[in-house]
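As you look at this complex, bear in mind that one protein chain is not there, while each of the others sits in place.
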Amino acid sequence: MSYFDNVNKVKFEGSDSTNPFAYKYYNPEEQFNGKSMEEYLRFAVSYWHTFTGEGNDPFGAGTAVRPYNHFTGMDLAKARVEASFEFFEKLDVPYFCFHDIDVAPESDSLSETFKNLDEIVLMIKGYMKTSKVKLLWNTANMFTHPRWMHGAATAPNADVFAYAAAKVKKGLEVGKELGSQNYVFWGGREGYDTLLNTDMGFELDNLGRFFHMAKSYANEIGFDAQFLIEPKPKEPTKHQYDFDVATGLAFLQKYDLQDTFKFNIEANHATLAGHTFEHELRTARINGMLGSVDANQGDTLLGWDTDEFPTDLYSTTLAMYEILKNDGLGTGGLNFDAKVRRGSFDTDDLFHAHIAGMDAFAIGAKVAQRLIDDKVLEDFIADRYSSYNNGIGRDIVEGKTDFHKLEQHALQLTQINNKSGRQEQLKSIVNKYLLETFANITVK
Amino acid sequence: MSYFDNVNKVKFEGSDSTNPFAYKYYNPEEQFNGKSMEEYLRFAVSYWHTFTGEGNDPFGAGTAVRPYNHFTGMDLAKARVEASFEFFEKLDVPYFCFHDIDVAPESDSLSETFKNLDEIVLMIKGYMKTSKVKLLWNTANMFTHPRWMHGAATAPNADVFAYAAAKVKKGLEVGKELGSQNYVFWGGREGYDTLLNTDMGFELDNLGRFFHMAKSYANEIGFDAQFLIEPKPKEPTKHQYDFDVATGLAFLQKYDLQDTFKFNIEANHATLAGHTFEHELRTARINGMLGSVDANQGDTLLGWDTDEFPTDLYSTTLAMYEILKNDGLGTGGLNFDAKVRRGSFDTDDLFHAHIAGMDAFAIGAKVAQRLIDDKVLEDFIADRYSSYNNGIGRDIVEGKTDFHKLEQHALQLTQINNKSGRQEQLKSIVNKYLLETFANITVK
Amino acid sequence: MSYFDNVNKVKFEGSDSTNPFAYKYYNPEEQFNGKSMEEYLRFAVSYWHTFTGEGNDPFGAGTAVRPYNHFTGMDLAKARVEASFEFFEKLDVPYFCFHDIDVAPESDSLSETFKNLDEIVLMIKGYMKTSKVKLLWNTANMFTHPRWMHGAATAPNADVFAYAAAKVKKGLEVGKELGSQNYVFWGGREGYDTLLNTDMGFELDNLGRFFHMAKSYANEIGFDAQFLIEPKPKEPTKHQYDFDVATGLAFLQKYDLQDTFKFNIEANHATLAGHTFEHELRTARINGMLGSVDANQGDTLLGWDTDEFPTDLYSTTLAMYEILKNDGLGTGGLNFDAKVRRGSFDTDDLFHAHIAGMDAFAIGAKVAQRLIDDKVLEDFIADRYSSYNNGIGRDIVEGKTDFHKLEQHALQLTQINNKSGRQEQLKSIVNKYLLETFANITVK
Partner (left out) sequence: MSYFDNVNKVKFEGSDSTNPFAYKYYNPEEQFNGKSMEEYLRFAVSYWHTFTGEGNDPFGAGTAVRPYNHFTGMDLAKARVEASFEFFEKLDVPYFCFHDIDVAPESDSLSETFKNLDEIVLMIKGYMKTSKVKLLWNTANMFTHPRWMHGAATAPNADVFAYAAAKVKKGLEVGKELGSQNYVFWGGREGYDTLLNTDMGFELDNLGRFFHMAKSYANEIGFDAQFLIEPKPKEPTKHQYDFDVATGLAFLQKYDLQDTFKFNIEANHATLAGHTFEHELRTARINGMLGSVDANQGDTLLGWDTDEFPTDLYSTTLAMYEILKNDGLGTGGLNFDAKVRRGSFDTDDLFHAHIAGMDAFAIGAKVAQRLIDDKVLEDFIADRYSSYNNGIGRDIVEGKTDFHKLEQHALQLTQINNKSGRQEQLKSIVNKYLLETFANITVK
């Protein structure tokens, strides 16, 4: 059976193509940094937005017209699995990601929920055997059901903590079963709505305990996926504990979990926290903790998580710059944690949106690579910091100085010569690379 | 004497050029919509940021290294005039804009201030005779001196109101003397800091009176420049009365000034008000009130007016789209109300920044024109609204229906067929145009 | 049958009371400005949040435990009516408000929807006969169903426009039937998500046409309720056409609808637009267009409409100040367009929240009244603007001057004497009134 009859396998046709269902810039087979572009970028489809999402918003019901909308319960779950693999293959994407209840319906009984999940996981495993698609990461949804209203591992209710542990235990088992390369923790309700009723210190201690137990169990069952924390500052809670990368890092250091985790960084979460996407990537990178990426974009004039498909080429270029400087994402990938707009309601939009995002990241990758090849920023930066290569600068870096010597140096300075930061020029150079890199592509 | 020895006349050298002091995309002589690009885009240099600005910020002193920094008073003012005309000519820009006290120092005595201004205006007029540069607009600074602390035309002090009138009267005379094409009102202190001490209704009535008197006087002296209001939502006041275009429009309608004014729309003011730049342009355009543009950009992760030089090609493309649909800006132009970053402190940065901005708008103009030539958005929109071309839709538009007929129509509908808004696809098409338009340029 | 067994009729017990289900500050019978407090404040319960809302959010399912949750369809609708009147009476609140589909389920067939609505309206009318509660306003929900995805009266689909007309036609009939004092238009989807696919001018023209037809029909059936526009800047759409009061005013003036409408001002919508609540009230007031109030509060550190119950006494005081200066709200009232937090899930919270809000507005009313009685702000402002009482100031206000005379006045000024705005002192005085007004209450 086919769910997406309108669309055949999406292929690279180049920028001259006017076929809306073709890649214009993303060529999975093209070589890039010693790998194929497909292997380097490691795109993943998010099961929740693409197959489970219905297009509802806080003021409106679902709009999504999906070919499996007439099913319910486990039948719906199974139809979605079928549809998803057709979609993965037509899109020619190498990875996918899911929360437990994206793929299998939650029951009032936890054992029944597990049973549903087991059945679907078996089905997915079957499909994976005959498909190239792999599981980038899985996770447990611990924010939708009312039981999580006050948190999961940070809930004021010990039963909820236990329930969360059971869910993550199962998630780790599922991850192992399906060969997942990472396991993600997004603390959707791990935060608070008002300090008036919250023991923040106690809740964070519990979160630390929870993570240690999770790692223990993963070790016990030999599941060696990379653990990832996905920071977000707010929404749904007023204030989430994993506000941003730096906050997550403080937490991991405090609870001696720094070697256990890396970060899964989402563009829209970065901007909600008041940072650029590239700031969060850089912060993780310089701490050796850049794990994976939720590739989307927000609208900085709106104050909530819009999870738009990434099309801003500045953002994809600067993100890919960080990823290239990180020597890629390791076991991580570029997961489209992105949803079509509510008014983009038909299945064609699912293809349009993913194609838009994949092309945008392919363009960004090439522009960033060329900036690096030409050492545009590297040379500028090397010159800018060159005073640290010798003399007092070198002493500073090598730890061979102190406030006495530095004061002596400062007192004998007759003038301090700063160099212009050249922000405007650098931005115009980025524009030139954006336009020229592509021009070269089309020429060849 | 030369102030900018480092730089010769900036010329168009095409995108292959690696000369930092050349236009790569802006070719002033290229034909565009029946005019030269120079005539169509009507770029203007802002005197305040480029010649008067010192690079200070709320936490730091001026950093700008300028070749006339050793002068003071009228000598400084004259040196700036000399430098400015050298700059205009080297940049090959057709317009400039100024506030009164940008060009001539303010004295404690108003008549002395006027005398200073007269002397400098005479000097500017002399320079204009042998230069192609023209005055896009002038205005009166009624926000810097302490006297304006509570407002100018909306001050709680009648003496301040009178002083403001005298300044604008002089400004109109200066505008006439120099052949200014527009006269701008930016109400920097026309607003309030707290409603606890403010009679908002009274202040707005006074502002209405002030504008009527200004127009009367312009008519009296035969100064037929276009009057422009420049909206801004806040900063320096907590709340400015001209919050955005719509707010300005409500004010102008209420005080019967709608035919007297158009809007001067600044990109960064738009985003501070929670709108996109193109939203404000569109709002003005559909009301026939798009007058001129302060071409800059803000940082939507920062909450103040950063007045950066415009380099974001999405922003310049969508802005130029509105301007093209408006059949250009008439007597208005693209004024770089933009300042180099405080760390971009040398005079080369002034060139880099303007070149960056002019290239960015030239690119935007071409991409937008090509989108229009290919009717990319027009065709999509025509189809999207096609139900209004006949039947009940046509009756609605032609005013031939009422709630009875509409209810009858609705009751007989068996299904409502909406079409996808295709936001993701449209964004990817804009990306394609951005990259392809340029590719074609380089090809020829 | 009783739905709220935990709670008896909520009575005023004074600030000494420790009964959580008692008013501590709101005494409905107390005289206030020649009316009872109940008649002056005109509190209303919002049917949608309090009876229809389920406690869901974008990341979570409903949490609300309600005594009618076991019903469905029309049975549920009827149980809610029963429960609502028990709630109104226990809370002793004089008004309520609803959208059509809050009270009666929507069917696939419009005529069936109308039939459902008729049946419930009849039931409500019956309950109203034996209750003191009246309908403050009703409205049509034109944002939840997928058909409204691109707008209602501003939809690109003429069928949707017609459907909207039919819904409002019915709403006007229902309003007349139930003696509603106002009819509200909140344009939840009247806006756009991207200008790339939007003909903004056309959509606004259609909105103007729609409102004229609505007024015509109201006149035709003799429904003389006040029409109210409720501005909101964004959410659910990226950009709503009725951004704020000023934007609404510009629209109403342009389409000659200014005499037909007033504004329903919501506190949280004000802050989302970058204004204080009191700014929006003031803007409406000085234009004679302050109609009614959606009494809630937002969280200015969050970027979405949280619709919290109003408890901030600064906000209620400054809002009541505007309302008192407006001589009350006329046919309008204080409608709690507010929802209990998702974690406040039981029915007791519905009482706690309304009690919190009613007490907060009663406190605000008394503090504001005392500020006015003591002419605290009035005297300060009179002095601050006193220069307009004679001389050149009086000439300005009376229109007896021009730029010539004003310049003459300015030129002879030797010094300008501004007075301090005293913001800090005024704020400390407001604090004193906040604490002292209450102290006096407890003393008596």
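Labels for the chains are A, B and C, by order of writing; each one numbers its residues from 1.
Methods note: a contact is a pair of C-beta atoms (placed from the backbone, for glycine too) under 8 Å apart; a residue touches a chain by one contact, two chains touch by 3 or more.
Note that the structure is a prediction, hence the values are computed from the model and not measured.
Taking the full assembly into account, the omitted chain touches A, B, C. Across B:24, B:262 or B:341, the single residue that touches the chain missing here is B:341.
Considering the whole complex, the residue from C:166, C:213, C:265 or C:363 that touches the absent chain is C:363.
Per the touch definition above, the residue from B:89, B:118, B:235 or B:402 contacting the chain not shown is B:235. Of the candidate positions B:123, B:149 or B:372, contact with the hidden chain is made by B:149.
Touching the omitted chain from chain A are residues 110-111, 146-147, 149-150, 156-163, 165-166, 168-170, 193-202, 204-206, 209, 213-214, 216-217, 233-234, 239, 243-244, 246-247, 249-251, 253-254, 273-276, 278-279, 282-283, 286-287, 318, 377, 380-381, 384-385, 387-388, 391-393, 396-397, 399, 401-404, 406-407, 409-411, 413, 416-419, 421-423, 426-427, 430. In the full complex, the hidden chain is touched by chain B at residues 55, 57-63, 143-146, 148-150, 188-189, 193, 234-236, 238, 272, 299, 301-305, 341-343, 345. Contacts to the hidden chain, counted on chain C, fall at residues 15, 20, 24, 271, 274-276, 300-301, 309, 311-314, 340-341, 343-346, 348-349, 352-353, 355-356, 359-360, 363, 418, 420-425, 427-428, 430-432, 434-436, 438-439, 442-443.
Keep in mind that, in the parts below, only the chains that are shown with their structure count from here on.
Where chain A touches chain B, over half of the residue numbers in use are shared by the two copies, so each contributes mostly the same positions. Chain A maps onto chain C through a rotation of 180 degrees [Cα fit, steps of 5, range 0 to 180]. Chain B and chain C, compared by their mean Cα positions, are separated by 36 Å. Distance from the chain A centre to the chain B centre is 38 Å, each centre being the mean of its Cα atoms.
Multi-chain contact residues of chain A, defined as those touching 2 or more other chains: 301, 341, 343, 345.
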